[in-house]
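Please see the structure below; I have some questions.
Here the complex is missing one protein chain, while the rest keep their positions.
Take a look at chain A:
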Amino acid sequence: MSTSSNNMALTGEPPKALNVQQKLATLLGMSGLGILVLALFNIDFPNKGLWLTISLVAISFGVIWFSWASYAHKHKGIKNDGVWFKSISSHGLWGWLSGIALTGFYIVLYFYPQYLGLVKDGDNQGVIALFDPLSKLLSGNPASQWFVYGTLYTVAILAFGIKFIWKYRHNTYEKIRTISVMFFQTAFAFLIPEIMARLNGDLPYYDFKNIWPLNYYNFEKYRITAFIDAGDIGLAMLIFGILSIFVITPILTYKFGKRWYCSWVCGCGGLAETAGDSFRHLSDKRLFAWNVERWVIHSVVVFVTLMTTAVVYSYLGNDSSKYWLTKSTFLIGVASILTAVFAWVMIYKREQLQKDAQYGAIGYFVIIAALLGFHFFSGDGNIFLFKAETLRKTYAFLIGAVFSGVIGVGLYPIFGNRVWCRFGCPMAAILGFQQKLFSKFRITTNGGQCISCGNCSTYCEQGIDVRAYAQKGENIVRSSCVGCGICSAVCPRGVLKLENGPLEGRINPTEVLLGNDVDLMDLVNKK
């Protein structure tokens, strides 16, 4: 359909035109960003603390002012007017430019931090130096590229979080959820680790809400050594890390679905839900994309499991008299856990997985075969032909940096805000597995009320074709659903509800919808 404009105004027509306040707010925000860019080009600001404050305040207030100017004068309700007309949110010029700029930032951040001003064995320069005063205030140490990133990340979640709350101010679920991600980012990801570093410099940097396999490095040798060397606190942290994935996570996911993590706690989810909200509709909804998703994300799970096992294996010893956990006991342990999970799924949950069970079996046997391979074909520090270290580095580069950072966030304006969460995150895959098979969470479809309009599918950041279920009267039980609640919010007919209920009646394959002849419904459902 043509949406061509008949006049030449660059700012366009309503609903995409900016009002005066929005323009001023953009100016304010951009000037804050401008200070950072000037610092990047080594403009030496005299009073760094002051200029950093000015910059961050300008960026934050720019965003908040912009949101206020966007929503304050409107009635509460869904605010999607013009989403597909605006250049930034419909693959237009601004979308591509911001995608390229963000991607560029991530490439520099991960691979060329020296361009941000990181100096080895010397004082920081450039934009990193601008952040030194804040870093020293918190941890006592000079800033690193990661501190700069962490600060900007937190500012983004807070400022865009306020925007999101404004936008969905009619929706209590969205408001509470957003306050939650804002809190967890500020406290757990940003402040606590820095303060802990100040209190006890020997403790490894630990963001407690980052759980293996998302923090794939958690069980590497240097961290384990640091945990153990730090005494009781360190040991407690290590045990917490193990409990997180094996005990806490399954319990919470059983009760609430994986949303407790992905859209209430996680930092990646936090950024996606706040700064990335304007891009949620860009996720690919095709069946093809779903097929790609399942292969890619589960391959990452296999990869991270093998990598972590290999890394731990490589630093364990062979002599059980020195330490109870040896190379072989460890491998047997891993194999037993995997076998137990696999057996449980195959015995009790086979029908729910259907065709996917085969893929699960393939994944399982690849891992088991590899584990056996470790045992029989590994020499000193070698896993098959690779060094464990090579495997780890490859993972860190491909998944940790390129996938989660460069593609995952850099390409928000191109592929949507949850590319990483949907295609790459092994944590999301494991939680999704739990959610699909063993959770009280579902999105209930309200009888026959669906009109197939497509708002739910369009605004699903995870690319789930929600409508495909809703129009058949089926509840949505999908492993990739992060429970953001937007499908329910944008539904004009009150068809969808996220809820935790009994396992019985959670999956309801209904072919003929409520409202029709009761006998016909029985008849068709029999087939």
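We adopt the following convention: contacts are C-beta pairs under 8 Å (C-beta built on N, C-alpha and C of every residue); 3 or more make two chains touch, one makes a residue touch a chain; residues count from 1.
Quick note on the criterion: contacts and distances are computed from a predicted model.
Novice: Which listed name, "Pyridine nucleotide-disulphide oxidoreductase", "Aspartyl/glutamyl-tRNA(Asn/Gln) amidotransferase subunit B", "Cytochrome c domain-containing protein" or "Branched-chain amino acid ABC transporter permease", is the one UniProt assigns to the chain that has been left out?
Specialist: Result for the unshown chain: "Pyridine nucleotide-disulphide oxidoreductase".
Novice: If I consider the whole complex, including the chain that's not displayed, which of A:Asn171, A:Gln462 or A:Ser479 touches that chain?
Specialist: A:Asn171
Novice: Would you indicate which residue among A:Lys255, A:Arg286 or A:Arg350 is in contact with the undisplayed chain?
Specialist: Once the missing chain is taken into account, the touching residue is A:Arg286.
Novice: Could you please point out the chain A residues that touch the chain left off the display?
Specialist: 1-7, 13-16, 75-78, 80-86, 170-173, 176, 286-287, 444, 446-449, 451-455, 457-458, 467-468, 471, 485, 488-490, 492-494, 497-499, 501-502, 504-505, 511-520, 523-524, 527
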